[in-house]
Every structure is written in structure tokens, then in C-alpha cells.
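Partial view: only certain chains, each at its native spot in the assembly.
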Amino acid sequence: MNSNSLSEDRFFDPDPAIRGLARELYLTIAHLPIVSPHGHVDPWLFADGSKRFSSPVDLLVIPDHYILRMLYSQGIALESLGVPRLDGVPVEQDHRKIWQIFADHFYLFRGTPSGTWLTHELNQVFGCHQPLNSATAREIYDQIETCLSSPEFLPRHLFERFNIEVLCTTDPAWERLEAHQAIHISGWQGQIRPTFRPDGVINLDAPGWRANLDRLSHSSGVEIHSTRRLIQALEIQRLHFKSLGATATDHAVLTPAAAELAPGEADTIFQRALKGQSTPEDAARFTAHMLMEMARMSIEDGLAMQIHPGSYRNHNRLVFHNFGLDMGGDIPIQTEYTRHLLPLLNKYGNDSRLTLILFTLDETTYSRELAPLAGHYPALKLGPPWWFYDSLNGMARYFDQVVETAGLYNTVGFNDDTRAFCSIPARHDTWRRASANWVAELVARHMVGIDEAQEMMLELAVGLARCAYKL
Amino acid sequence: MNSNSLSEDRFFDPDPAIRGLARELYLTIAHLPIVSPHGHVDPWLFADGSKRFSSPVDLLVIPDHYILRMLYSQGIALESLGVPRLDGVPVEQDHRKIWQIFADHFYLFRGTPSGTWLTHELNQVFGCHQPLNSATAREIYDQIETCLSSPEFLPRHLFERFNIEVLCTTDPAWERLEAHQAIHISGWQGQIRPTFRPDGVINLDAPGWRANLDRLSHSSGVEIHSTRRLIQALEIQRLHFKSLGATATDHAVLTPAAAELAPGEADTIFQRALKGQSTPEDAARFTAHMLMEMARMSIEDGLAMQIHPGSYRNHNRLVFHNFGLDMGGDIPIQTEYTRHLLPLLNKYGNDSRLTLILFTLDETTYSRELAPLAGHYPALKLGPPWWFYDSLNGMARYFDQVVETAGLYNTVGFNDDTRAFCSIPARHDTWRRASANWVAELVARHMVGIDEAQEMMLELAVGLARCAYKL
């Protein structure tokens, strides 16, 4: 977005008192390694040392639903951006042409996080110091292409260059984790850990549920014909994930409702689902029941439990039908935590062995529900701003609305939550700058001393994440 | 509000870096004409060149529900402010006495948009540089009265002096638009365009629904005895509006629910309504159905479609009974868009021929629902802060919560939405200053360059509105 190279003071409040302190605080932690406890990078990138990124478009445009959605919202067809259609109808193949469309419309990203991440990435990762626009498109494409063909841009090299201490991936519950095994066997020292995500089998209305269940049967070796067997299979797979370094689970749900069903009810629902006869209400009750089970398992095996509610998936049915999941058509809904989590918190919330990390797409819950809950229950921690809120304003609102009530020490630092590997440094840098800015203002308002501020920065940059995710 | 004349730097952040940039950016667009795509000014003001404003009280107090509500909230009877009662019981007629009450209580408006608009208006339109209070009331009244009697204060003269490029009015669907016709015939060059508002016939529970329907039959020449005929009549009137320059429709609804009813259901409801037997549930379903129809018509005839949901009208029944509509007793309610608009967006949201502009009185929906929706669907744009949010803080929250996710280019600039003609420059000036302040901070934080900032200012001041409303 900037007309040339990145300013050292970017994102900081222009007030000289705050800016000076923010810069100082930022510099105390800027060199620290990246701790990335939650994300969606493909572990196969690191499975052997020779895997390469393909074209600039494959790296930066096609897999990034933040970018696709903005271009699509302005009437640009996804086909013209090279996004493959499920029906195999051909789409644009000329990556230089796609890149030109992207560059022509890069002004749409002014003031957006995608804009700042991309600018950071082009500058810091690929050394492109010009602004991206119609005129510079070609040259920048060439420069990135050249980079990608050099050995310094192999994923493992970038992992080291990015100074990543640990990177957690997200993996379906039925995964055998062959990529993670290959990394271990290869002897490479980079820490890549899996995260156990069972949505596809515990949300009865997940696309492909029946096939997912079969996959889980297969990998766990448990024939799943009952809820009891499902639970057994999940427990086995959790152990498998732990053996390859997992320290957490992740749960995407429409609402965070948790409830223990009467004995037998869960299995009655499960049997209906096996016959393809379960209702949306069934699915909701079953997920609520399984969240209770998953909390119990977390207490037993020590995996931190993450819940991400509130995304109405695939809102745009046409786009879902033509292009599948994750095309920008997932839209948040209102979310309620106080009553929905009551059963789970009453059963397990007082148990310090559990670490339950909550996320939200409904910012109204920060000060009203999440901060009061996290500021009381020993098991509860509050995850960082998620998705649309992984932005400078989102972070500022989070600090503003969460910390006074929850305290900093009931939060868990930052998650980049990205599948875009090359954007990881940009995202963590944004968080670190936003953190420094927030802490600097506390100092400038005489609310914390400078020594305290430095301790807080350390926690925000690495400490809270390491602790909550046991890394 | 200020003790004397207006500061050139009013509303800007006092930080010198931001203020300097904001002033500079503001000055690049301050001279641009006013584009007013949505409002409630009476078109008869411009129908011939001799129409005059009457007294200061008729101009500034009695028709302004923002002012009435604040005075009423402090126990001042509407009768004492000259507001006519529906039952004809006499009310205060002495406008100097009313003006004195207003001036005595002008301190109530400290820190409110009404206060800043009035101050701007008194200063810039009427040249009154003293603060309005008990002591200055009389003198200011005299000065305004003198102005109003001079030819420079005829509405058409003010229109030109205010540098208005285009002014859109809001007109019931059954209007023959005689005022607009008179303007055209008069040869005057001012652009005054109607906007098609069908609430009074598509909301079955609208006050006077049956009479409105008759009026629509009359102006369209279609005997409306069925839903099909209603739709036909609306289509005819839309063409009539277009022929007089309309480029948009406007829809006030309690919720933004849209849904295609089963064939026959809409008409069954309509028949019940004709017999005076429809239920609130009927009315809600019928409006939901008609919104779908109106979206279809917009695709066909190209009128931009505006939806304003979430106002619980006439909350104060006593005030409504005694004084009628628009007395300050309309109160917002929670609003939900993600699920309510699903059918409409799935049917028409991917069609770039549609421009659907959404407004809200529930700011929680900015970042949670509206920005994600507008940042994805090609047909969707987000309207500016509406009503209670047409204020400096409201605008700042809007920029803060909308743009990172929706992008600037999925918004539509500013609407003044006012029936107070003389307040139009004040309102646009507030928006332009708020915009300049926001963009200046992006520059000061090194998030956009100064060239980009200038382009953004142009869009905010005139470009986005011209484009979205096809003006």
C-alpha cells in the first residue's frame, strides 16, 4: 500500500509519546521467534526438502479467500482468477493474465488487512519495493517468479528465515498424518505439529460426513457403528496425534452449545444419522453432546481444546456449488456463550487441567460474555481476534474490550490461522506492532510502568501462546 | 456550540500529524459539489422560483424530530414548541416565544450532531456568529428572519449557493410527482430526482394501507385486486419515477427478511389484507415476499434498491396519537442480516446488474454481518451511518468497523437523509471532515500513501455516491 518500502513506524499511533514508546517496546521483541499455535499451512510443504512453491498466482491469489472475496465482490468472476470449478469447466490458465487482473484491482485492498499483509510480503519476503498496480504488475510477477525458483525460497528455507519456532497445522481427525511422519523421519529440525480437528465426524451435517466416518474407522481400526465406538476411535486418533506432537484440538461449530444428553439419546441420534435420517436439530444436539465428551478427553490427555463458533458456512450457494468450500462466502452470525457453555463450564470449567480456548466472530461478546467468563473460570482462556478481526482495528478493539475484565493473562497471544505460509511473518508483525501500540498507550497514560510493559510484550509475542498451547 | 465563528480545523484529531494531513486532504475536496442521493426535502420547495421559507421556527424547530425529541426528553411539551396536534387543540403560535424556549435549552445539544449542524447552519447559512442562548435568542431570530425575506434565501438560490449537483427526494409509490414535473417544466437546471418508496403499500400494516392502495390504483391506472395487479402497478409507477429521473428505490422494513412464498400464498395473504383480516405474521411474510419482487424489478429496470431495517416506529403511543409520525419516538431494535437476506442474496446477490444498498440501526452488524456480506456479494453495497449514527462518532465507528472487511469500494459514500434543506451543507461537511480525519490517520500510520489518500477522498466526497446511485 505504501508508495515504497515499509516504514519502521508503520501502524503506530502518530502521537509522539505513544509512537516512541511503541517503537521501543516493539524492538524488544521483534527478534523473537514466531510461535504459531493454530493455522492451516499444508504440512506436505515441509515433508521433504525439495518441495517448491509454484507460480506467484498459485502462491498468493488462488488459495487466499480474503483476496478472492474482495475481487468477487466487485464483479470479477472467479473463473477469470483461475479458481478451478468443481464441474471441470475450464477456467483461466494464464497466470500472468490473472496477476494483471489482481494488480489492476489491488487498490480495492486499501485499508484492509489483506492489503497490509500483501505489501509486507512483497517487500520483506520477495524484495519488491514498488507498489503493486497495473503498471508494475509484470515486473513484480517476474521478480516473485525468480525468487520462487531459487533454493532460498524452498519452504524449509523460508521456515528458518522466518524464524519460526513451531508451526501447528490443522488436520482432520481421520488423518494418518503421513506428512508429519515424513517430517519426523526426514530428520529436519523444524517443529511442525498437527492439531486434531474432528468437525467432519462430530457435526452430523458436515459435507461428506459418512465418508469421513469411514475414513476414521479405517485409520483408527475401530468399526464405528455406535457413539461409543465413535468416541473410542476419536480417543485412539488423539493419541496418534499426540505421538506426532499435537498439543491441541480444534472445533468449528455453528453455536457453542454444549450439553450432556440423556444416556442413550446420543446414540439414538447417531443411529438415525447412519441411516441418513437425522435432522438439523439432531445434528445440533449431537455436536453439543460431543463437545462435552471432547472436554472430558482434553482433561484426560491434556490437549488444549479450541472452539470457533459463529460462522454460517457456504452462505452463497452458487459459489459453493461451482467452486466448493472456502471461497469467501462464510458469514458470521450472532453468538451466545453465557448460556450455551453453562453445562460444559459447570462440569469442567473449574478444572485447571483443562485449557479451553474460545474464539468469536461476534465482537459484542468480548466485553459482555467472553471476558467475564475468562476472568472467572480457571479452565477458560480467550483466543486472539479471529478471521475478519485479524486486523489492526480488530486487535485494538480486542485489547480495548477484553483486557480490563479478563486480564491479559487469561488470553493466549496470537494465532495467524492462515493457509498462506508466506504471510505468517506479516501477520505476526502486525500483532506485535498492535500489541506494542496498545501497551505503549497504557504507559503513556501512566497505567503501567515501563518494566511491566516489557514483561507484557514478552507475553504477547511468545509467552502466552507457549503457555496456553503447552509449546 | 462554539463561542464564536467556526474553526477551520473543527472535528479533526488534535494530533498535529493527523490534523495537518486531515486539513490538507479536506481542502482537496471541500469545493466539490454536493451529491445527495437520499433524503427527504420537499420537492415543492423548488417547483417554482418564488417559494419561500417561512419563520425561523418553521424552518429549524418544528419539522426537526432530532430537536423535538431532545427538548421533549427534558419535559418540554410539544405543544409549547408549536407542534400541531392531530385533534386540533391549539398549540403555541408565537414563534418568538418558541424560539426563546429553544434557545434557552440549546445547551442540551452540547456534543450532539444536532448541535453541530445547527451551529454550522447559523454560522455559514445565516451569518450568525454568536452562540445561541437565552441572551442571543431574539437577535438571532431577527437575523434569520431578515435573511429569509431576502431573495438570496429562496430555495433555488440556496440550492445553487450550496453547490448541490443533485438532490434526491423520497416519494411514495403512488405519487404522480407533480412537483418534479413542475421543476422539469419550469426549465430550472437544478437536478431534483424522485426516489420510489413503496412501504405504504407493501407493508400491509402500514398506517393507511388501504387508502394508499387506492391512490396507487389511481396513479398507475391499474385496479389492484390481487398481488399480481399490485406488482403490475408498482412496475408502472417505477417507470414513471424513472422518467422523472429516479435512479433508486427505498424500503423501510422492521426486519430485512426476504423470502419467496409458495405460489398462491402471497395472494392469499393479500386477499386477507383486503378484507382487513391479515395478521402481523401475514404482513411480515408479505413484505419478505415483496422484497424479492422488488429486487427482481431492480435488476430489470436498473433502479438501485435501498433497504433500511430496524426501526420500531411510533414506540411512544401517546405522542403518536397526539402528534402523528416522526416526532422522535422511533426506536431501533436488534437486526439480523446473515440469515434474513439469505434467500434474496442467493437468488440475486451474484448478479452485478443489481445494486442493493443496506443500512442499519444496529452497529453490531457492521463488522459481524454487513461488512462480510458486502465484501463478498457483487450486488451488495453498504450505506453510510444512518440516523442516530449520522454523527462524528458514528462515522468513526463505521470506518473503523466496516472498511477493513468490506473495503472502501463496497460502500456508497454519504447520504444526508434529511428533510432540513438548510442543514445539507453542514451534514456533508461533517462527513467530509470525518472522512479526511480517517484517511489522514491511515496515512499517518503508514497504511496508505498520500496519493492513494487523495483518490480515496474523492471517492468519499462524490465518487462512490455517483457510482452506486448511477448519478
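Chains: A and B, in written order; residue numbering restarts at 1 for each.
The working rule: a contact is a pair of C-beta atoms (placed from the backbone, for glycine too) under 8 Å apart; a residue touches a chain by one contact, two chains touch by 3 or more.
In this text, all values refer to a predicted model and were calculated from it rather than measured experimentally.
Asks: We see 2 chains here; how many are in the full complex?
Replies: 3
One rule holds for everything that comes next: only the chains that are shown with their structure count from here on.
Asks: Mind listing the chain B positions that touch chain A in their complex?
Replies: 15, 17-18, 336, 338-339, 342, 345-346, 349-350, 352, 364, 367-369, 371-378, 380, 400-401, 403-410, 441-442, 444-452, 455-456
Asks: For chain A, which residues are in contact with chain B within the complex?
Replies: Its residues touching chain B are 1-3, 6-7, 9-15, 69-70, 72-75, 107-113, 115-116, 131, 312, 315-319, 328-334, 361-364, 388-389, 391-394, 397.
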